[in-house]
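Missing here: one protein chain of the complex. Every other protein chain is in place.
First chain written, first letter: the chains are A, B and C, and each begins at residue 1.
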Amino acid sequence: MAHAEAQAGSHDIGQQHPLGIYFKIWAWLFVLSAASYAVDYFQLEGALRWSLILIFMMLKAGLIVAVFMHMMWERLALLYAIVVPPLLVLVFVVIMALESDYTFETREIFFAIGP
Amino acid sequence: MSFFRQLTEKSWLPGRSKGELPEGSVYYLPAQTIAVRLIMMVATVVFSLFVVAYGDRMALSDWHRFSEPSILWANTVVLILSSVAWHWATINARQGRLDGVKTGLLAGGGLALVFLIGQFMAWRQLADAGFYADTNPAYAFFYLLTAVHALHLLGGLVAWGRTVLRVWRGVAVAKVRLTVELCAVYWHFLLVVWLVLFALLWFT
Amino acid sequence: MIAAILVLLVVVGTVVFHFWSPWWWTEIASNWGYVDDTIIVTFWITGVVFIAVLLFVVYCMVRYRHREGQKAEYEPENAKLEWWLTGLTTLGVAGMLTPGLFVWGQFVTVPDDAVEVEVLAQQWTWAYRLPGEDGILGTSDTKIITFENPFGVNPDDPHGQDDVLVESDELHLELDQPVKVLLRSIDVLHNFYVPQFRAKMDMVPGAITYYWLTPTRTGTFDILCFELCGVGHHAMRGLVVVDETGAYESWVDEHPTFAEAMEEARNEMSTEPKLVLKQDDAATGARAVTQ
Partner (left out) sequence: MAYFIPTAAEDVAPAEVAEVDLYHPHSFVTKYVFSQDAKVIAIQYSFTAIAIGLVALVLSWLMRLQLGFPDTFAFISAEAYYQFITMHGMIMVIYLLTALFLGGFGNYLIPLMVGARDMVFPYVNMLSYWIYLLAVLVLLASMFVPGGPTGAGWTLYPPQAILSGTPGSGAGIILMLVSLALFIVGFTMGGLNYVVTVLQARTRGMSLMRMPLTVWGIFVATILALLAFPALFVGAVMMSLDKILGTSFFMPAIVEFGELSDYDGGSPLLFQHLFWFFGHPEVYIVALPGFGIVSDLLATHARRNIFGYRMMVWAIVIIGGLSFIVWAHHMYVSGMNPYFGFFFATTTLIIAVPTALKVYNWILTLWKGNIHLTIPMLFAIGFIVTFVNGGITGLFLGNAVVDVPLSDTMFVVAHFHMVMGVAPILVIFGAIYHWFPKITGRMFNQTLGQIHFWVTFLGAYAIFLPLHYLGLLGVPRRYYEMSDTLFIPESAVTLNAFVSVVALTVGVAQVIFLFNMIWSAYKGKKADPNPWRATTLEWQTPENPPAHGNFGPELPVVYRWAYDYSVPGAKEDFIPQNVPQEEVPNTEGGLGLPMPAAHQPAE
């Protein structure tokens, strides 16, 4: 598929074949929704469940924003260029938050005098 | 060519005729502007990591809350004024008014100096009260974060000094305009950083 | 040509070395055979790719080496081929990662019937603490460590009184009994590792870390410190002995409980001068204000 897309010409992706791409997006939305239901269906629990549901949701939102709302690839690429670096730092922030909680807990459990 | 298309270009495909060749820059921006933005990006990462470390350390139980010296409020006001002065200098630089630029520069830099002195006094107050960096990590972070912020400001003051020299040597306003604008942007950036740090220190 | 042959020799030599060299892991003595299995899976998957990739290089060096009048083919890209390769690689990665994650899941989940044993590290010796009759280790703290109480066990914690203290580099474990090894350090980072057990974890001052295992074979094994901890790092050794139940119990009985050790220390104290520790300067200046 990606091959075909590349063949479609780097010049005007999405503009030369507007219909084709709309169908493709529609299919993807369908697949993603199905995946969200599958999460429910298989009764996945806990963090996994919510992260999966959120991921699917965000993918869908991204698709809709990118294509149906005509923001198109351009802005999306821009968006990624701007949003990804802070996201990476954010991963660090989240991990460090979890980590300090963990350290705090082990100290509470094992150490005599709350330091 | 737009960004996405630049990165997906099949660059081996038929060459363009000479007139159509893309120009060799990605942004319609002077190089200095991009450089300042990069500097601010790097500084943002530095400060975020300090803040993350702060948050991480704060969660441990030996953390000690304390009330920051109230002079910080005054310093904050001074820094805001300094930023305003820079803004004023920018406006005047855009309109080509030398006097305005001079006033703005003097006020902006001077107020920043006042801010630094104020920060130093805050340190003195804490130290006089017997709170040193090794007293508790909360104090350590206070000294550390203020010091790092102050260093960034000092860096800005170097650029300021050079600009002042140029202006007083009689360089045309148009020629310093970009520098003044960039300094102003950097000052606003440091103001925002300070507000974040201040809030963080004050509320935890 | 010679170049191609030499590269070929590198590949062949690597494979030969892998299969015929006498250097391989030591026989396992714990339940972590899964870890070994995962390594084997990884060896096979990556080995095949390694050989395939390099043989292809050798082939190209021979088949497409420069000859008079030869011309290279011009082919900017072949998206289909690249996607295929990406797909296959993803499969290979998944093949290693999936078992890996499952085993990691086991590694971090301690079974309920595991007994606890604490390993205490300091530059550059080992000591151990067992939970005693009640099966629970008392709380502890680095700041209450004294000459009489080298483990820093909390004297006010009832669970700590019957803890068995082993002040020796040698630790005994009971065969087939799952143990949760709690790791504590009072100075710098260390790491408690027995190669035959395949499990290791750093010991971090100011935290308790752990792993678990079931010894599956009796014998005496080396303990090595596996995290750089200063000049004595390489000399920080110990022994672990896996015993049958009877032998294990009599070994435990040789060691004093915390209560007994304190008692003894108190008796000796009357004669010997007390080792003075630097006090937390709670009484002085700044620190007093902050606390």
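Everything that follows uses one rule, which is that a contact is a pair of C-beta atoms (placed from the backbone, for glycine too) under 8 Å apart; a residue touches a chain by one contact, two chains touch by 3 or more.
Predicted, not measured: the structure shown is a model, and the values here were computed from it.
Novice: Kindly name the visible chains that come into contact with the excluded chain.
Specialist: Visible chains that the missing one touches: A, B, C.
Novice: Check each of B:Ser25, B:Gln95 or B:Thr204 against the chain that is not shown and name the one that touches it.
Specialist: Spelled out, the listed residue whose C-beta touches the missing chain is B:Ser25.
Novice: Under the stated touch rule, tell me which residues of subunit C contact the chain that is not displayed.
Specialist: 3, 6-7, 10, 14, 17, 21-26, 32, 34-35, 38-39, 42, 46, 49-50, 53-54, 56-57, 60-61, 64-66, 69-79, 81-82, 85-86, 89-90, 93, 96-97, 100-101, 103-105, 107-108, 122-123, 141-143, 145, 147, 183, 186-189, 191, 193, 195-196, 198-207, 209, 220-222, 224, 226-235, 275, 277-278, 280-281
Novice: Can you list, in ascending order, the subunit A residues touching the missing chain?
Specialist: 78, 81-82, 84-85, 88-89, 91-92, 95-96, 98-100, 102-103, 115
Novice: Touching residues of subunit B against the unshown chain: what are they?
Specialist: Subunit B touches the missing chain through residues 1-3, 5-16, 18-29, 31, 34-35, 38-39, 41-42, 45-46, 49-50, 53, 56-57, 60-63, 132-134, 137, 140, 144, 148.
In the analysis below, only the chains that are shown with their structure count from here on.
Novice: Quick one: subunit A and subunit B, Cα centre-to-centre, how many Å?
Specialist: Here the centre of subunit B sits 33 Å away from the centre of subunit A.
Novice: If you average the CA atoms of subunit A and of subunit C, how many Å lie between those two points?
Specialist: 35
Novice: Mind pulling the subunit A residues that touch 2 or more other chains?
Specialist: Subunit A, residues with two or more chain partners: 103, 107, 115.
Novice: For subunit B, jot down the residues that touch at least 2 other chains.
Specialist: Within subunit B, the residues that touch at least two other chains are 10.
Novice: Using the touch rule from the top, collect the residues of subunit C that touch subunit A in their complex.
Specialist: Contact set of subunit C toward subunit A: 79-80, 83, 138-141, 143-144, 152, 154, 156-157, 182, 184, 206-209.
Novice: Which of the residues in subunit A end up touching subunit B in this complex?
Specialist: My answer: residues 10-11, 13, 73-74, 76-78, 81, 85, 89, 92-93, 96-97, 99-101, 103-104, 107-108, 114-115.
Novice: Which part of subunit A faces subunit C closely enough to touch in the complex?
Specialist: Against subunit C, subunit A makes touches at 2-3, 6, 103, 106-107, 109-113, 115.
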